[in-house]
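One protein chain omitted, others in place.
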Amino acid sequence: MLSTGYPIQSTRKENMSAKTHKTKVGIIGANGYGGGQLAQILSSHPEVEVVGYSSRQFEGQPFRVAWPNSNDNHLFENMEAVLDKSDFIFLALPNGLAMDLVPGILERGKKVVDLSADFRLPAAEYQKWYGKIHSSPELIGQAAYGLPELERLAISQASLTANPGCYVTTAAMALLPLARAGLISGSVIVDGISGISGGGRNADGFSYAEVNENVAAYKIAGTHRHTAEMEANLTRAGQPSIVSFSPHIAPYTRGILCTCYVTPSRETSQAELEGLYHAVFEHEFFVRYTADLPTPKATVGSNRCDVSVRFDARANRIVVVAALDNLVKGMSGEAVQNMNLMLGLPEDMGLSKWGIWP
Amino acid sequence: MLSTGYPIQSTRKENMSAKTHKTKVGIIGANGYGGGQLAQILSSHPEVEVVGYSSRQFEGQPFRVAWPNSNDNHLFENMEAVLDKSDFIFLALPNGLAMDLVPGILERGKKVVDLSADFRLPAAEYQKWYGKIHSSPELIGQAAYGLPELERLAISQASLTANPGCYVTTAAMALLPLARAGLISGSVIVDGISGISGGGRNADGFSYAEVNENVAAYKIAGTHRHTAEMEANLTRAGQPSIVSFSPHIAPYTRGILCTCYVTPSRETSQAELEGLYHAVFEHEFFVRYTADLPTPKATVGSNRCDVSVRFDARANRIVVVAALDNLVKGMSGEAVQNMNLMLGLPEDMGLSKWGIWP
Amino acid sequence: MLSTGYPIQSTRKENMSAKTHKTKVGIIGANGYGGGQLAQILSSHPEVEVVGYSSRQFEGQPFRVAWPNSNDNHLFENMEAVLDKSDFIFLALPNGLAMDLVPGILERGKKVVDLSADFRLPAAEYQKWYGKIHSSPELIGQAAYGLPELERLAISQASLTANPGCYVTTAAMALLPLARAGLISGSVIVDGISGISGGGRNADGFSYAEVNENVAAYKIAGTHRHTAEMEANLTRAGQPSIVSFSPHIAPYTRGILCTCYVTPSRETSQAELEGLYHAVFEHEFFVRYTADLPTPKATVGSNRCDVSVRFDARANRIVVVAALDNLVKGMSGEAVQNMNLMLGLPEDMGLSKWGIWP
Partner (left out) sequence: MLSTGYPIQSTRKENMSAKTHKTKVGIIGANGYGGGQLAQILSSHPEVEVVGYSSRQFEGQPFRVAWPNSNDNHLFENMEAVLDKSDFIFLALPNGLAMDLVPGILERGKKVVDLSADFRLPAAEYQKWYGKIHSSPELIGQAAYGLPELERLAISQASLTANPGCYVTTAAMALLPLARAGLISGSVIVDGISGISGGGRNADGFSYAEVNENVAAYKIAGTHRHTAEMEANLTRAGQPSIVSFSPHIAPYTRGILCTCYVTPSRETSQAELEGLYHAVFEHEFFVRYTADLPTPKATVGSNRCDVSVRFDARANRIVVVAALDNLVKGMSGEAVQNMNLMLGLPEDMGLSKWGIWP
């Protein structure tokens, strides 16, 4: 299904003023970066209230022990307690756990945004890339794919939304205009540079002295799992293509920059490409076309993704650069954007369009 | 004047709901870090509207050229245009300019928070530390000193508030409880470590490759200008003392950590000190006593200052550690806190108690 | 001319022991990163002695004022004084100056390694990419191109060597094996990530707080000057190709990582590619094929370049990753390697094969 093309906002605003109670939200797995970022964003959301956090590691301890940045004195609880009292659930768990939990949560009439990879791919693809047989394959088809700029209407009607991978959102913003316009010829190269928070909070192998003052490529040449999701999005957008994905890591905390290379399927020009990108994004809340090359620093703390495009006439190649905060628009901000759609709230509610600088 | 001891909040809330128009705010010098941080904070403040930004360097250019993090398409204007249409003015200029501008602004009935050092010290002290004769000495006495935790009432009655230096706010939060309790004997050591944004946006000598992977002491042994302001605050709090201030720079963007050393004037203990700090800060919005040693990272993007205290019985010495975001509680967030007081708004309006992490 | 394929070492060793006097070396422009790195390397070189440093900015001041890392108390001198007393000259000046100086230096019988771009390209190409008419076009043809792995013999016979660009050396090590084997089809993509020292010591726009916690693409889509030099090297190696070069900057001090994408001209495999790279580099002093993906951190302070290759069968694309220290193998270490060849010394003399870690 192609996007409706316009963000959902104004028509639903009236409903809100009639609301007297905030929606009760629970965060499962609130000790990781996805859960922590959700908690921070939702702490100032006007229409939802986080009523519980779960964490096996921190159960019974105050939230501030895990999150010294927070101003919250609640205790972490066990998962069941949080599920019981919440009407809307964010699952912020490692891959492979949500597939067992979601059926029960949906049966109890609660809505879910799953931040893991469990519901992003068809069951066979999931098994191929994640090495595990899916335990709830029947639910994959019911899940909306949580990229509002591509699947806005489906998300607004869904009870279960699969939040995309961080690199995937970035690459999608870079490539969707080309795919929709049929401008892609042959395979696509996505060269990404992630900040180190992309490895998660407890990831081994990221001790400061070892990764500082370095950049590194990893899982290149068709081996990174986000490859499948990137290809699925090009198919959704109307132009199936193979993706060569080369992730890199650089010594910064937050952000992803993707530089994408596309051989055009026909003659094009810088002017045509700029016009195309501008038209696709001008009605979006959180994606903007910028004349200058975008950088992740400019998006830190915001839910924005900035995109720019260049045509390299010497090599007959389109180069697109997209940047976002991997923990916000690349993860938890996008999850809140999806929640807003699923709850019939204005799509941009509680989400910042300003980053902090420096 | 000693603090009233309690933040100003609840009694003024009713007035707000009656307001139909937001206060028109102007930012003079909006291309520096102080001005840019003000713009970001105020972009989501519910009761004020930034109606103009001035910048000599960027006049006529879109705000986003200077601030790629922003979502604001207004043009920078000249100072006069901004002053004309604003009712509340933030002066975010280099030291030595505000003293010439403030008289005219006050005459036009507008209120001012000055982020520079111009109105922080008595005229003679100003001349001694800043090497310049003050052009508006008669206004210094009218200016409130903008540390709400120390001068809340004066600020709420002032038309002109002198926003403190970044190190000074940090040291004040660390030392005020001791000064009020009369616990300081002899001179005090303040050992500070600032992030590099403390040098300002256009500061020379901070090129990445030169300052990265390094820490450095600078202007130590009684030569840094903030020394005078720190000493003045100890006097305000009731216990005049000499301060040995040793500023350091470390390779991080935002934040200040101050480790302060005090010889106690009488017998004391860890338990007494913890009780003292807890009691002083428990009613404050933005200062909190933490059992764990505080860090600036936990405050990034928030207006919080975290403080902890330790008694070193071996050496009979009190060690206090305080941390904040130098651009928020150390500068622009505190300026908004002061604005809220001056406008009769809840002191914490539009200011975050949550930082972002990581 | 193709490489002779073997480093020059053992046969010349005997000559050395007969030497009683060290060669007198002068560094022109010794206040920039190229000159400073040369001084550090040469401080422990057994067969040459740096007899003078020139710098307009620091003339008359001690070397340590510009280089706090050094243990050298000599004063910076003016250029003429240094040229007079030196037999071997390193020109470490901004682009566009060496072309006027080299004729006079060569006339006086001194040998020169020029670290700028002045003698790297044919005059017409130089004018096109650097926007300036070349003042000594007749000398360009006499200059050896200072990539020992490609032009070893020519360098050893030259009086003037043009030291390559930092990105160019990295890309050359990644691509030369493919070019020599005729494996390149169509245009090549070079995606580079440089540390910030690549911008030079006095470069504007690299203040810490502005570039920290960020990555950025710049001068992409055929606009970076190193593009021409990369293409010239592919021609030298036997397979002229167009290059799409996308430089990026990341927040680390030293290093370049290039990830290169090549569509193979015929069927190939991971095993064939590994064999090819291993064979090309096994006799090189400073280039090594590594099974693991290389990183610049592993080369810091050394003259090594590490290279690895992957075949992406899904996309039929060869991905090569190369890494080095941009100030050593990417600049001043390579310059010393060239000097060694020009002076008939063992090619690896005074150059480290070990980096420092962490």
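First chain written, first letter: the chains are A, B and C, and each begins at residue 1.
By our rule, a residue touches a chain if its C-beta (ideal position, glycine included) is under 8 Å from a C-beta of that chain, and two chains touch if they have at least 3 such contacts.
Just so it is clear, the model here is predicted, and its values are computed rather than measured.
Only one of B:T259, B:T290 or B:N303 touches the absent chain when the whole complex is considered: B:T259.
The chain omitted from view is touched by exactly one of C:G205, C:G275 or C:P358, namely C:P358.
Listed residues A:L42, A:L183, A:I196 or A:L345: the one in touch with the omitted chain is A:I196. Remark: the residues of chain A touching the chain excluded from display are 33, 195-197, 199, 201-203, 206-213, 251-253.
Hidden from this view is one chain, which touches chain B at 187, 189, 191, 193, 195, 209-210, 212-218, 220-222, 227, 242-244, 246, 248, 250-255, 257, 259, 261, 293, 295-297, 300, 310-317, 319, 321, 358. Although one chain is not drawn, its touching partners on chain C can still be listed: residues 33, 36-37, 40, 43-44, 67-72, 197, 201, 213, 253-254, 290, 292, 294-295, 297-302, 304, 306, 352-358.
The rule we apply is simple: only the chains that are shown with their structure count from here on.
Where chain A touches chain B, the two copies mostly use the same residue numbers: shared numbers make up over half of all numbers in play. Per-pair tallies of C-beta contacts place A-C first.
One simple way to say how far apart two chains are is to compare their mean CA positions; for chain B and chain C this gives 48 Å.
Rounded to whole angstrom units, the spacing between the C-alpha centres of chain A and chain C is 41.
Rounded to whole angstrom units, the spacing between the C-alpha centres of chain A and chain B is 36. Counting partner chains per residue, chain C shows two or more touched chains at residues 195, 209-210, 212-213, 251-253.
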